[in-house]
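In this view, the complex is presented without one of its protein chains, the others remaining in place.
A, B, C and D label the chains in the order they appear, each numbered from 1.
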Amino acid sequence: MAEQANIIVQIRDLQKVYEDTIAVDHIDLDIMEGEFLTFLGSSGCGKTTTLRIIAGFEEPTGGKVLIGGKDVKDQPPHERNVNTVFQSYALFPHMNIEQNVGFGLKMKKMPKDRIRKKVEEALKLVRLEGYGHRRPNQLSGGQKQRVAIARAIVNEPRVLLLDEPLGALDMKLRKQMQVELKHLQRELDITFVYVTHDQEEALTMSDRIAIMNDGRIEQIGTAVEIYENPRTRFVADFIGETNLFSGTVLSQEEEGVYRVQTSNFTLPVLGEGLEVGETVSFTVRPERIFITQPDQPVDVVVEATFKEFIYIGSIIKSIVSLADGKEVTVTDQAGMEMRFQPGDSVKLRWQTSQSLVLRK
Amino acid sequence: MAEQANIIVQIRDLQKVYEDTIAVDHIDLDIMEGEFLTFLGSSGCGKTTTLRIIAGFEEPTGGKVLIGGKDVKDQPPHERNVNTVFQSYALFPHMNIEQNVGFGLKMKKMPKDRIRKKVEEALKLVRLEGYGHRRPNQLSGGQKQRVAIARAIVNEPRVLLLDEPLGALDMKLRKQMQVELKHLQRELDITFVYVTHDQEEALTMSDRIAIMNDGRIEQIGTAVEIYENPRTRFVADFIGETNLFSGTVLSQEEEGVYRVQTSNFTLPVLGEGLEVGETVSFTVRPERIFITQPDQPVDVVVEATFKEFIYIGSIIKSIVSLADGKEVTVTDQAGMEMRFQPGDSVKLRWQTSQSLVLRK
Amino acid sequence: MPKRKIFSKLYMVLIFALLYVPILVLIVFSFNTSKLNAVWTGFTLDWYRKLMGNRDILRAMGNSLQVAFLSTALSTMVGTLAAVGMYRYKFKGKAVLDNLLYIPMVIPEIVLGIALLMFFSRFRVPLGIRTLVIAHATFSIPFVFITVKSRMAGFDSAIEEAAMDLGASPLQTFLHVTLPVILPGVAAGALLSFTLSIDDVITSFFVTGPSTNTFPLQVYSMVKFGVSPEINALSTVMLVITITVALLGEKLKKE
Amino acid sequence: GKKEASNELNLFNWSEYLPQELIEKFEEETGVRVNYNTYSSNEEMLAKIMTAPGMYDIAVSTDYMVDIMIQQKLLEEIGLEGIEGVENLGANYLDLAFDPGNRYSLPYMAGTALLAVNTSKVDFDIEEYADLWNPALENSIVVLDDQRAVMGLALKKLGKSINETDPGVLEAAARELAALKPNIKAFDSDSPKSLLISGEVSVGYVWNAEAVMAQKENPDIKIVMPEEGLYLWQDNFVIPKGAPNAENARKFISFMLRPENSKICSDSFPYTNPNAAALELIDEETRNNPGIYPDDSVYAQGEFLVDVGETTVVYDKIWTDFKQQ
Partner (left out) sequence: MRGILATISPVYLWMVLFMVVPLGLILLISFLQRGVYGDVKFHFTLENYRALADPLYVQVFLTSVGIALGTTVSCLLLGYPFAYFVAGTEKKHHRLLLVLIIIPFWTNSLVRTYAWILLLRTEGLINTVLLQLGWIQEPLQMLYSYGAIFLGMTYTLFPFMILPLYSIIEKLDKSLLEASADLGATPLQTFLQVTLPLTLPGIVAGSLLVFIPSLGYFFIPDLMGGGKHMIIGNLIKNQFLASRNWPFGSAISIILILLTLLVVLAYLKLLGGDKDDMGVM
């Protein structure tokens, strides 16, 4: 959907340097009107900083930001039609919840009874009906965060920046809020720029995901593109769990398929433009590996020793080790797992299409 | 492991009432020496309040807390051998990171060079080497949280209270920190009382989990007990995803198995002491349900219509609807799913042992 | 915990007692028959009666209140703005201005008075309420500035950002967010400013005009012949009024 | 800019030094509105008039200050011909050294500085200034907080004039002061009578009115007028230069000179009233109080303060040193 839409935010060669830290490192990015774009990345990688530059709280060291085609260099935050849900909530301590949420509307001089109605709706949306008269310091962490969300969306901005807005919520409420935010975004046709460190959240909600690392964008694309076709080792490792192997290219088997030698085994992998003798890494996702007693032959069969099960509710993780001790994780739906004992000899198998060579 | 150990914290009939909110509602709980106990519950259910009472920041309205067998009513926080990682970090803004982390040791009058060494180790543990001379306001959200963790564990307390300590970290770092915290807990043999809203975190790390709801403890037990044998509707719904059905008991089929009639189908479920005609709810976990083209007969076969796939990386969710429109979620490992089109007629099947009647 | 609470209550009561002991004496002597304010000689309401007929004292009190309110408003505004600006912005000459602002506190009152009088007289500014307000604001601004500045330290600027983000202009942000949060500091500065103004003698003497005598001037020039108990009576009346207003305000706020 | 002459009278005076009823009476009689402005010392008055001239119509100025103001050309001529009732004034109070021929001033009130002794606390006779140096009086004297007055005390003890300018004599006086310091409990020009009345001090070197009032409250207090002569003072009406309503000022002086009005002043304040015509209207007790109306001999022996010009700096330094000890 994003492809046909207009570009609303353009980020060009953006850079932000603090005394001794490069927080944002030459970022280029177009954000489409009405899309749901998520920044996903590790702690301290520059997500908040990027958002703050878009909102106008931080001046970039280099590069520029255009909103609606206009360079916003000289536009102070309150003149940008952009709202933010702050990571640290930033609720006004001297106002009650109702006043906090109604603040933006009051600034727009909306009539009082309309404000009251909209505030009520917003509070309902974040499940905080009846909390209107409390002060922020009388709320739990999660409740504060929901107020921060209500305070921003009640203004129906063109672009909404959300900095880990669901970070303090429990899974249940979080799932509900995810659905509701997504719903809201579609309904109001607002552009959401979302920061999260929860990949499941990113994968389910986003139209596109930008994976950030160390101030740079490593890869940008839809959930499926990112998950199924990670372009770098970092992305593969960061999104979902994965098993990373490295080895040497032995030969080309056919178009796009190479045979690679690792310290434990030799096997075919997908790749492009590789040279014989080159050292490469490749990944296999845990859920694409099957553990079996040695039986039907598939593309790849690797000998291993079973080590342990880890129980995480709906999923069972099996840890197995290869000949040289390298550990490989295999996941299975709970209830589906084969019952092995630690020390049992097992075979791992996966389809060649599931093992992918990475750029760096 | 917890069963043989001594009780270190006893909570008896604990209650905390704010003007108009019952935050903690008659809680009884024993925490074992060296165990990893997690409070899991929805936002605002009283987790933080309970922790604050144990730490001594909040006086209970009723009931008492015993630490090491002694009522701590008159023990101020600094005399309790208990440390806290605060949900809001509470770093000292006038001290740099090093001074923040070393604060507790300095209070104990530990020699300066030992403090420096221990602080260094702690910072290494939370991956913040080299950040010692920064001020808290020069750190990102996740970095602050890691400092808060380092500041608490450096003191090696008998009981460590952690209030959503990993809340602001990305998945990757979070997983690493989970492992490291667990490791640390075993090594130092410290009792961890942990608050989280991340069920996967709770399930992987905890010896026991206490599920809180509305100020009460709904169920307490090991990960497997809670996940496989939820005792209440709330627990079943809160931990993992589940499909909840309700129906009327038709007859007893055998010891512990009853036939139940729902609006869509009739089927056997596990239960105890149910009476014919009683209305009951029961759950089936999405990963225990299989979607098939109508073929081999199992215990339960339910007719349904396929609606949509949801992609979340390693897992594929299928949403199907029953005759009266009730939606049922089925999960599958990605790559394993059958390819259906919306509108396709499908059958759902599961084993009777997977559908469980709940108390309330 | 409770023991500490009792101690803190006791301490507060003690300090309040110390603050009010001389005030009680002052009130008691407003009912004394002797004009001398020295020994208790008997009860009378004469001083209150006289006060009501004393046009000069009442007018002087009126002038003082007018000047105090105006100069407090002015110095609070200017001083608060300055403190906020100095906290928020970095600019050339900031350190100089910062230090400049301590000077009005250091200048001996009489020097400020005479200097301002020379200044006003040189530029033919007619002496009166206006010049009094200017002079009082001049020595009050630093008190407001320093009080507010100390309150600003460690101010969480994220909430200002939040306000601007929600569409508040800098002025609106200041009025709706910054000001309410630093209000205790501003109120403290305003109270100090009012206190300074309502009791100023020396500077006022020089900058006041022929028809704008102020209350402290009136009192101080009595010293040659003894301060009249009418002053005690007036002080008592003022105290009763202010305390009543304060208590009423508190009561109204609660309802 | 300067105010147009309006029907006002800007009066500059100590407060409580002119009965309010007189002001009201004057306003009623003439329709002139009186603005009563106050100062707390002659020097303040001078500084204000000097720096911002043309504001006040009439001021009350003490003898030596009249002299200074004349020298600095800060005064209008009083215009005796335009004033009624000058003849009511007693000869003792007219044509004095600070304003020969009363070209610039007319007397309002007068007085002296003298000793007040609490006889219940002092067991020896105090008759002359030198008695204040008696070690028995350690930490029990209150003196005026006024450098010229206190220097005058020391100079009088040495038998010199209170207006002495000889540096050697002044140095000797400074030594005398140093010797006096242990006896001084407090300096107080404002309300030394309360110290006397309450017994906080045994002896006071104070204005005569203070002594009289103290005596009224505490009969143990005796007034002593040392033979060496008293420090005399006289407050006078003057018209500052550029007074916007000089005519009103003259009207006012005339009004104040009427015996019945002058009597009202005496009823309110226990000072020496120079208005001889009013004296007859004043009650006998007051008239016969030597503290208020001393013998003519006191006037003969007494001295008015005279500005000492450049020597002021010397006085100031001695004073600072004395206080600092």
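The definition used in the following text is that contacts are C-beta pairs under 8 Å (C-beta built on N, C-alpha and C of every residue); 3 or more make two chains touch, one makes a residue touch a chain.
Please read all numbers here as calculations on a predicted model, not as lab measurements.
From the set B:78, B:124 or B:186, the residue in touch with the chain omitted from the display is B:78, counting the whole complex.
Checked against the full complex, the candidates C:51, C:116, C:132 or C:168 give a single residue touching the omitted chain, namely C:116.
Although one chain is not drawn, its touching partners on subunit C can still be listed: residues 8-9, 11-12, 15-16, 18-23, 25-26, 29, 37-38, 77-79, 81-82, 84-89, 91, 97, 99-112, 114-116, 118-119, 134-135, 137-138, 141, 143, 145-147, 149-151, 153-156, 170-171, 184-185, 187-189, 191-192, 194-195, 198-199, 202, 215-216, 219-220, 223, 227, 231-232, 235, 238-239, 242-243, 246-247, 250, 253-254. If you put the missing chain back, the residues of subunit D touching it would be 41, 43-44, 46-47, 50, 68, 71-72, 145-148, 184-188, 190-191, 194-195, 198-200, 307, 309-310, 312-313, 315-317, 319-321, 323-324.
Where subunit B meets the chain that is not shown, the touching residues are 55-57, 76-78, 82-84, 86, 88-94, 103-104, 106-108, 135-137, 144, 151-152, 155.
Simple rule for what comes next: only the chains that are shown with their structure count from here on.
Note: centroid distance subunit A to subunit C, computed from Cα atoms, is 57 Å. Separation between the centroids of subunit B and subunit D, computed from CA atoms only, is 90 Å.
Not a single residue position of subunit B touches two or more of the other chains.
The part of subunit B that touches subunit A in the complex is made up of residues 18, 40-44, 48, 87-88, 138-143, 146, 164, 167-174, 197-200, 203-204, 223-224, 227, 237-241, 285-288, 310-315, 331-336, 354.
By the touch criterion stated above, subunit C contacts subunit A in their complex at residues 156, 158-159, 161-170, 172-173, 176-177, 180-181, 183.
If you check the complex, the residues on subunit A that touch subunit C are 55-57, 76-78, 82-84, 86, 88, 90-95, 103-104, 106-108, 151-152, 155.
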